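Structure first, then comments.
The complex appears here minus one protein chain, its other protein chains still in place.
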Amino acid sequence: MSAIITFCVMFAFWIVMSGKFDLFHLTMGLLSSGLVTWLSHDLLFSGHTKKFGGLMVEIGRFLRYVVWLSWQIVIANIHIAGLALSPQAREIMDPHVVSFKTVLKTDFARFVLANSITLTPGTVTIRIQDDTFYVHAITAQSAGDLAGAGDGPGEMERWVAWVFEGGSR
Amino acid sequence: MKRLTLVILAICALIMLAAAVDLPNWADPSSPASTHLSPDFLEQGYGETATPNIVTVVLADYRSYDTMFEAVVVFAAALIVLVVLRRTPRQRSKMVQHRPVREGRDTVLRGAAQLIIPVMQIFALYVVGHGHYSPGGGFQGGVIFGASFILLALCYNLQFTIDRFKEQAVLFCVAGGVLLYAGVGAICLAMGWNFLGYAGLAGILGVSEVMARSHGILLVEVGVGITVFSVMMSLYYDLASGGDLDEGL
Amino acid sequence: MEQFLISIGVALLLLMLMSLFRVVAGPTVIDRILGVNVIGIKTVVLIIIVGILDGRVEMFIDIALAYALLNFITTIAAARFYQRQSQPAAADAEEAKTAPSAPPTAENPPAGKEGSHA
Partner (left out) sequence: MLNAVVIFLMVSGFMLFFATTVGLLRFPDFYTRVHAAGKGDTLSTALLLAGLIIYYLQDFSGEALLTAVKLSLIVFFVFLASPTATHAIIDAGYEAKVPYWTKRKPSADGEPYPGPERRREDRQI
């Protein structure tokens, strides 16, 4: 199943990159997609639901998540640009390291969460050791945003859990 | 000994400087290369080989010998690194291990690698296949294809990559790429043309002589690509693990 | 409009030269790797600007994509190499496993989900 999806995706990439539709190039594309599928069919969709419908649901939810994330990225960039250009940067900054245990189970969801943390305001993922995240936060407030209020997971973690593991948002 | 080396180097440099005086000036429009060769290549290149990218035509057809021995040089580099660095299991036990501590930390790199590597491989194959129309060809495509495996070894670990792609298979590819290149030339020779005269492939492939040259260029590009990618992997296997083939970077 | 593209390209080049200061001055090796990464990503944009000015984007885009991929791999490889060099050798690693492998943080929260507010 994953091999078939990988083959289709690879052939789509070939069409986009090649832009030539004669028989010779299409045959070459089929051969190349087959070779890549044979070499790495277990890579592209490892750690996802095996069913096609479930994959579609994941992709749809992921797109909604991306919309939310892009706004966060814009905020992050305004934040860091203001910090870089402000004359009293050293007074505003308060760098420290935060660690927290994640509720996410799969590796891919953790990867998405780590990259989202890196892209959003004031925080960079330093390390994931087993299921603990170590995050470098540049101001005290950004660390607070990340961890969320109280005991439950932060807003972003709830989003990621909703996308990949079907939790409530 | 050092002084002797210096003297020999100085003599060689003087000879080369003396020879350089007789070279035509840079970009001299009246030099033989500019008056005869370049216009001929530019005018006849497409007509003779049905390949729009003149650089590819010159590289893989007009001076195909040169490219073949470039591939042989790359092949020799892999062999030499193998001879110098590769250790047998008996030697291995004497060495102090330097194992990086990485268990449970690679989640982010793995997540990125599993998305990037297949796309990278199809891009590499595209670069090899479209050397006729856009910049690219065997060397560039082979480098990208090999780099995708190096990314796999960096993000997972070396053992994982070796399990997927055995050392024997890599060395088979190293030799096989050069063999494919030389084999195409030998087939042309057997068909009664010059060595690497791709028009000789016309009878086998069942196409016109012009198209046969185009396909011959593609075949030798594939040979170069296989050589380059497997040589990169072989070098990485040996260099990253110091010849032990157990732990990479 | 071409004037605008040329000026943006030149300005990007100047800023890349400023980033080069970080590569030259250090102070640590990993700072230099960071500077090289920044320059590498911006080179991709520069290649495509050149392609658009030249009118042959479909050719330059392959170069840009290959450059972006190789730049990514270079950065990862350099970082991993630096990381390996700074790790203890095998004999010390055995001790390190008994020592707390988790780096202590601001409040070192115990199990359970809690951020360390300032």
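For clarity, chains are labelled A, B and C in written order, and residue numbers in each chain start from 1.
Following the convention adopted for this analysis, a contact is a pair of C-beta atoms (placed from the backbone, for glycine too) under 8 Å apart; a residue touches a chain by one contact, two chains touch by 3 or more.
This one's a predicted model, so the numbers in the text were calculated from it and none came from an experiment.
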Partners of the unshown chain among those that are drawn: A, B, C
Residue, one of B:Leu115, B:Ala182 or B:Val207, that touches the chain absent here: B:Leu115
Touch residues of chain B, complete complex, unshown partner: 105, 108-109, 111-112, 115-116
Interface with the unshown chain - residue positions in chain C: 1, 4-5, 8, 11-12, 15, 18-19, 21-22, 28, 30-31, 33-35, 37-38, 41-42, 44-45, 48-49, 52, 57-58, 61, 64-65, 68-69, 72, 75-76, 79-80, 82-83, 85-88, 92, 96, 99-100, 103-106, 108
Chain not shown, touching residues in chain A: 16-17, 19, 73-74, 76-77, 80-81, 83-85, 89-90, 93-97, 114-115, 118-119, 122, 124-127, 134, 136, 138
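The working rule: only the chains that are shown with their structure count from here on.
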Length of the line joining the C-alpha centres of chain A and chain C, rounded to whole Å: 18
Distance from the mean Cα position of chain C to that of chain B, given in whole angstrom: 28
Whole-Å separation of chain centres (CA-atom averages), chain A against chain B: 35
Residue numbers of chain B (touch at least two other chains): 123
Residues of chain C touching at least two other chains: 58, 101
Contact footprint of chain C on chain B as seen in their complex: 96-101, 109, 116, 120, 123, 127, 134-136, 140, 143-144, 147, 150-151, 154-155, 249
Residues on chain B engaged by chain A in the complex (per definition of touch): 104-105, 107-108, 110-115, 117-119, 121-123, 125-126, 129-130, 133, 164
Chain B-facing residues of chain C, complex: 58-59, 62-63, 65-66, 69-70, 72-73, 76-77, 80-81, 83-84, 87-91, 93, 96-97, 101
